[in-house]
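Partial view: only certain chains, each at its native spot in the assembly.
Chain lettering (A, B, C and D) follows the sequence in which the chains are written, and residue indices restart at 1 in each chain.
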Amino acid sequence: MEVLTGWWDDFFWGSLVVVKLFFVALILTVLFGLIGSAAKLSKNRVANAIANGYTIVFRGTPEILVLLLFYFGSAIALTALAQVFDPDVKFVDFPPFWAGSLAIALIIGSYATETFRGAFLGVDSGQIEAARALGLSNLQTFIYVRIPAMWRLALPPFGNHMLSLIKDTALVAIIGLEETLFVAEQAIGYTAKPFTLYLVVGAIYLGFSTIITLTVMLCEKYANRHLEIAK
Amino acid sequence: EKLRVGMECTYAPFNFKNENGDLMGYDVDVARGVAGLIGADLEFVCQKWDGMIPALLANKFDLVVASMSITDKRLEKMDFSDTYRISVGRLVGKKSAGLKLFDSTDKPIPANFADLKVGVERASTYADWFKNELPKANVVLYDTNESLYLDLVNGRTDMIMTNPMKAHLRFLSKEDGAGFEFVSPQIDERKYFGIGVGIGLRKGNDELKARLNKAIKTLTDNGYLESYALKYFPFAIH
Amino acid sequence: MIFDLELILDSIPQMLMGLGLTLQLLFLSLALGTALAIILLLMRISGRWVLAAPAMAYIYIFRGTPILVQIFIIYYGLPQLELVRESILWPILREPFGCAIVALSLNTGAYVSEIFRGGVLGVDRGLKEAASALGLSARQRFIYITAPIAIRLSLPAYSNDVVSLMKSTALASTITLLDMTGIARTIVAETYAPYEVFLSLMVIYLVLTWMIQRSFGWIEKRMSRHVRSEI
Amino acid sequence: MSDNQQDVIVQVENVDKFFGDFQALKAVNLTVARGERVVVCGPSGSGKSTLIRCINRLEAHSSGRILINGHELTDDVKDIDAVRREVGMVFQSFNLFPHLTVIENLMLAPKLVRKTSKTENRELAMEMLARVKIQDQAEKWPSALSGGQQQRVAIARALCMNPEVILFDEPTSALDPEMISEVLDVMIDLAKEGMTMICVTHEMGFARSVADKVVFMDQGEIVETGPPATFFDSPKSDRTRLFLQQILSH
């Protein structure tokens, strides 16, 4: 363990990067998932096609490839876009943190799209009919009946997506963001003790995964509280 | 003026982080020296080697100060300042192996490379050299310099080709490297290793390039480069 | 930005040379991982604590840490241990191919075993009771009733896992293997043209994903003959 | 509107309903007067549910006219909402909102549709729960109730919107035998209070004692209509006779 002396603070800052990545990407993931599932469920053919293309591409491509493409491509694409509006713009930088979180969110968001879609479809149509029979409008039905019923169904698979999300943050080392795995590599360069250092990274991620699992369990308990009394 | 500088941050002793997280090394010192002379603020960006040039071209940073050799191929895509250190390569292998790889004129003997695995960094000048001079050699590509030593010790490769200064300092002089030695003469064919290591920048920045060259000249003339080198090596390397 | 068409046409055949390796990684680790998954499943449902607990711990650890970290620990870390270098496994772990197979199989095994367990739990209890009432032994119940139904139930999730395994093979490029991604990264490093190369690679992976999904769709259809289509 | 017409609450005129190529309703005519109790029966798949779902416009009919209290059901959203407020519906599978407590189930629609105040809604809800004799369960989750209790809550929920007519779609067929009578008792009470009801059910005892009119459907058509006494004791059509035989034989 003395090989780790002096590296603990680096691991702490690396973990902080992981946590920040996680939360930013989580919010974006939910956003992409909701938009994607709404597009898939809508009767609009263009929205359908775009959403289908989105899930096919991001679920079928290796994460590392998406990340590399995003990292290299984002700045150039963004610059090209900016130059359309203002030819004088030389360069728009896309910080690796944002490239990383956006890439991860787009990947996991494509999975969340399917999850949310399934959950919306899984809401008992009888409840929706009951709401309509009571005179609730479509929007009211959506907010007061479909979303509360949907999130209970979506939570278990979404918990799994959150685990994939936290683990995908390890990939951003490949684009040079200084998270825990990158810290470990730097430390290995100095100490030549890869086994110990990779184990530390593994343990850190196991810790994150445990926290997420427990949180999801609590949320599920809350979401299912109305079923608890029943056997 | 603010200049962003790309480097690997894992290529000791040229650019690396110590246990306190401070960035240091010969490249870092050169970059700081140049910045002082041209009056710019620096921001260091750590970047994996195989994405170094794409990242420069994508404007992730403005300069590459990462022990990058000036080669014709690279010059097609980017520009370089004058050199601030020499560029050579050398093979490292097991002491006991008794390898005879080069003839008396220091030319490699291709037959003797058969059945041997050589580790090099992906997209390095060393990889280029092997590809052209010994196309039949069994070359294994690594993402970082550090993994070269790890796998050499683990026995996954029979030898590696890398920068001899680095190999000496980071490996051969350490406990891990005790059973290993240089198994080749210095290889510095200009065709591959160019004229040395320079500061990389995007094309079309001639004004910046001129300022860099002037600063490097000052550093060389006034003995700064030598003093940087002596912090890590027992000799000057420019 | 104008794409270099010549480069794309040039690099696709090169990358396809890595297809063989990608497929070897996929099929070998799929077979080994599935076998491991069945063993883990039997341990978990054995009802014996000494068997179930290690299986649970194993699954927990391998699902809770990033596969990239697992690959690094196995490839760079394990050889640090004298024990490993002197073991009979060394000829396998010495080779990056062996390490990749080991890492991918161990990881997939954990995931697939949970998928199978979900399938087993999804088998209607009434069917098992009916089988007991007919006098079938526990082993017969598992082989003739639970397993065939559970396999069909697991199939969609299993096919998803095959796709993610296929994508995970791309990580083999981080331990010196020249699979499709490894070759692509080398081309990028030589040509400094990531967009052309990575986008072409993405298309190849999408075709692979599509083929996997089609195959499983076909298998699922065949296995679902007894399920009424209108349900 | 003449005095005579005012007494008609539901008027179904020559209604067809297609699902794709399949015709689920064939030229159906039905008139229900204020205060009338109509029981609809018939074999599975005969279009009973489809008919009352069209009356509530959970399905849109394909041709013909449906008038509720004089308003015609068209695609015009405003009209549908207005009509739905006058028509309550009770489903076979209760369809309580599982994430809301019993009283929240009752208060939701008044809050969102009528926009009445919370106290008012709560009072109304408690009153309706009392009417179905279940006020002590107000704070429970639906899943904690027995099937019979859930169905009574569903009836109370429909009553909270103060509808002119209530539609029941096999309200007791998902219930255990002992619970059937508790729900039928509530329905009988409603009938006694003069509520207009259209009820799909196989409970022939209920039909006999409560209905003003029994409607028998088969293959999308109304085959026979009549007061229960005539219907049960001297059915006119063969199809009706066969059906009654099957239903009553065991």
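Here, contacts are C-beta pairs under 8 Å (C-beta built on N, C-alpha and C of every residue); 3 or more make two chains touch, one makes a residue touch a chain.
Because the structure is a prediction, the values reported are computed rather than measured.
Novice: Please count each kind of protein chain across the complete complex and record the totals against the labels shown.
Specialist: A x1, B x1, C x1, D x2
Here, only the chains that are shown with their structure count from here on.
Novice: For chain C and chain D, which third chains touch each of them?
Specialist: For chain C paired with chain D, the chains in contact with each are A, in label order.
Novice: Suppose every chain is reduced to the average of its Cα atoms; which one is closest to the average of all protein Cα atoms?
Specialist: Chain nearest the centroid of all protein C-alpha atoms: A.
Novice: Looking at contacts between chains, which pair has the highest count of C-beta pairs?
Specialist: A-C
Novice: Using CA atom averages as chain centres, what separation in Å is found between chain A and chain C?
Specialist: 21
Novice: Can you give the whole-Å distance between the Cα centres of chain A and chain D?
Specialist: Averaging C-alpha atoms per chain gives centres 46 Å apart.
Novice: I need the residues of chain B touching at least two other chains; which ones are they?
Specialist: 51, 54, 150
Novice: What are all the touching pairs of chains?
Specialist: A-B, A-C, A-D, B-C
Novice: Quick check: in the complex, which residue numbers of chain C touch chain A?
Specialist: Touching chain A: residues 1, 61, 63-70, 72-73, 76-78, 80-81, 163, 167-171, 173-174, 181, 184-185, 194-195, 198-199, 201-202, 205-206, 208-210 of chain C.
Novice: Can you name the residues of chain A that touch chain C in the complex?
Specialist: Interface residues on chain A, with respect to chain C: 56-57, 59-66, 68-69, 72-73, 76, 80, 163, 167-171, 173-174, 181, 188, 193-195, 198-199, 201-202, 205-206, 209-210, 213.
Novice: Chain C touches which residues of chain B in the complex?
Specialist: 49-51, 53-54, 57, 77, 119, 122-123, 140-143, 147, 150-151, 154-156
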